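There's a structure below that I have some questions on.
The complex is shown incomplete by one protein chain, all other protein chains being positioned as in the whole.
Moving on to chain A:
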Amino acid sequence: MLLFESDKKQSKQKRYSEFQAIVLCGETCIYRLYPLTEDNNVPKALLPVANKPMLHYVLDWLERAGITDVIIISESSGEHKIGHYIKNDYEGKLKPSLEIVKEDVGTADALRTIKDKIRNDFIVISCDLILDLPPHRFLDYHRTQEPAFTALFYEPNKSDGGGGSGNNCKDDDLKQFVGVDMNRSRLVYVASGADLDEEFSLRMSLLWKFPRVNILTTLQDSHLYIFKKWVIDLIVQRKSISSVREHLVPLLVKCQYQKKLLEREGIDNLAKSQVNYQKTALEYSTTWDEEDEDSPVRCQVYIYNTGFCGRGNTVAKYCDLNRYMMKISTETRVSPSAEVNTKTQVGSDSFVGDDTKIDERTSIKRSTIGSHCIIGKNVKISNSVLMDNIIIEDYVKLDGCVVCNGSKIMEKSVLKDCEVGGGYVVVSETQTKNEQLVEFRDLS
């Protein structure tokens, strides 16, 4: 026995937080996901992908990146549900804090409201992003070059098609023109297809600085950025910057070659305020070029085309995400508390949630079914996403549909490529294609 017990607990060194993460759960452009994000369903961040909310995948990625300081920004409409999820259902190790902003506020405006909480370089990530890029690669990329910001652009995978009525959006307005200097991985030009008519112009100063530019239309912005700390000061100063993607990024990209813009907006002072403490070392380095010091603003781009990356901001893309997760997920497919009749066929790539009852002679292919659902006999569900608390009666056929919480589909209905809103009752023997079935709400 020891004479005196030494205190075994050695106080650990505090974890050095190098980056902070900000998850944006805003609902801008909700018409793209209509009717999945109506009030009687769930906010976008909690839409289930393979029976886990989309927010889970983002938080999981951040956890793997080793980031401990996470702030989730949500609109007031989603406050309760997202708060409830974080407190109760979230299973990871992070302890995110939740901030609320007003409705219909731009992404940069949302960042402005929490400016006091941002103390380091920060990562801005949208809640609907799922990617299998190992996080350290992207972070290491930023760490080596130390630019003003690093953006992740990806090549979208070919969609398998199907899922949702396709009524919501035309993909054309999401097309982007991205100009990249491939050798130095610099982002030099960014414009969205909607803003340009038939031609676009490049400034000569851009070409003087970056003689070889590749303009790509195959890239999509993943809305995953790592910004240096002084960028938040810029957002605070310039109240006209309302959206990260539409205002802030193009502004910083232009500052790389437009000296006058740099000075006019006062950005050069801001950028120089965050001095690189390794300045001396870099000056001694044999690989250091003087032109590296030319502009204080550098915008790096990381092009990811070797794996999967997807955003769930339209119904079609949301279904793609589900299909992807169905293919690769290693979670248990059929929940142990679900009651699946022996005569039913549940495909090997389908998910069945807790407490769901599936009756005999039903076949479920390439679909995810949420919890507490009741599915009747002889039902054929393929390529669909069903959320929680759904009742499906006998002899129903669903193909490529998205069915929201609490809805009911009565017997012998055949729905193809439809979206059923929350709480809606599809009367028996309905046969529809490419429709959005939503409960009528008296808006007066």
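What to note about this one:
Operating definition for what follows: a contact is a pair of C-beta atoms (placed from the backbone, for glycine too) under 8 Å apart; a residue touches a chain by one contact, two chains touch by 3 or more; residues count from 1.
Methods note: contacts and distances are computed from a predicted model.
Of "Mitochondrial inner membrane protease subunit", "Exostosin-2", "Translation initiation factor eIF2B subunit delta" or "Proteasome subunit beta", only "Translation initiation factor eIF2B subunit delta" is the UniProt protein name of the chain excluded from the display.
Which of A:Glu79, A:Asp132, A:Glu146 or A:Glu435 touches the hidden chain is settled by the complete complex: it is A:Glu146.
Note that of A:Ser240, A:Thr286 or A:Thr330, the residue touching the chain absent from this view is A:Thr286. Interface residues of chain A facing the missing partner chain: 6-7, 10-16, 18, 64, 66, 134-137, 140, 143-146, 183-184, 212, 277-278, 280-290, 306.
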